[in-house]
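Heads up, the thing below is written out as structure tokens.
Below is a slice of the complex: some chains, not all, each in place.
For clarity, chains are labelled A and B in written order, and residue numbers in each chain start from 1.
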Amino acid sequence: MNAPADPHFATRIRESFGRQKAMAFIGAKLTSVEPGATEITLAYREDLTQQKGFVHGGIIGMIADTACGYAAFSLMPADCSLVTVEYKINILAPARSSLVARGEVVKAGRTLTVTRAEVYAEDGKHIATMQQTLMMLPGTPDTPE
Amino acid sequence: MNAPADPHFATRIRESFGRQKAMAFIGAKLTSVEPGATEITLAYREDLTQQKGFVHGGIIGMIADTACGYAAFSLMPADCSLVTVEYKINILAPARSSLVARGEVVKAGRTLTVTRAEVYAEDGKHIATMQQTLMMLPGTPDTPE
């Protein structure tokens, strides 16, 4: 059902993730790439925290957004790029540990793909849940213009 | 209507923002604090970009989330803290410039506050729009435990 259109999807995604300077900046790692699902891991760092010392909600959103995006991208043809249309995230608990965001495809449409991510703390606590919409841009490179 | 419960709200917010290591990390500045409204400005930097060289959608979410949060916080009593319950953001256009996020209160309730943020590029282009829910935690400090 979630068959990738491009057999080299994992390589393509790892290269794309490698171009995401924002992911390197916060120290996020792409730790799993499967058809329709990816995982991003983030080590706890003080410089990612908000005023009470917890990981900033926007940082949690960043890794969930990215995990969802690459889950969608894994099923798309090699010659396209994609954009995030929108995402909605519920923060379920504060986090002061490393995090893992698991993104997966809910529905892969021709133009739009709907995805979901769950974010967990090191101890397994459920930190956040995201629902996201992405749009495929056919025939556009996934690189800077 | 949007009267702050704490006359020293601006000082309290500037101090809280100053404790947000994640905001310093990405170079975000709190450039305006009014009752029920704040503004956060972010300079363009390559290390905040995604794979195509645009500002990462999660970074846009970070500044919008924070602008909304402090808009809500500006109307709350001095002895409380607040948490982001959830936010939803539509990315309207890609951005390769500095950004400003303007957050404002839509409805300040006893426990929950609903806010909105608009994010604009340097040239005035509308980059993103956010709708957010926050919860007040009465009698809890806005500092690390």
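As a convention for this text, a contact is a pair of C-beta atoms (placed from the backbone, for glycine too) under 8 Å apart; a residue touches a chain by one contact, two chains touch by 3 or more.
Predicted, not measured: the structure shown is a model, and the values here were computed from it.
Enquirer: We see 2 chains here; how many are in the full complex?
Expert: Shown in place are 2; the entire complex has 4 copies.
Please note the rule applied: only the chains that are shown with their structure count from here on.
Enquirer: If I superpose the C-alpha trace of chain A onto chain B, what rotation angle comes out, expressed in steps of 5 degrees from 0 to 180?
Expert: Nearest-5 rotation angle for the superposition: 180 degrees.
Enquirer: Taking the touch rule as given, give the residues of chain A at its contact with chain B in the complex, in rising order.
Expert: So the residues of chain A touching chain B come out as 16-17, 19-25, 46-53, 56-59, 61-63, 65-66, 81, 83-91, 94, 142-145.
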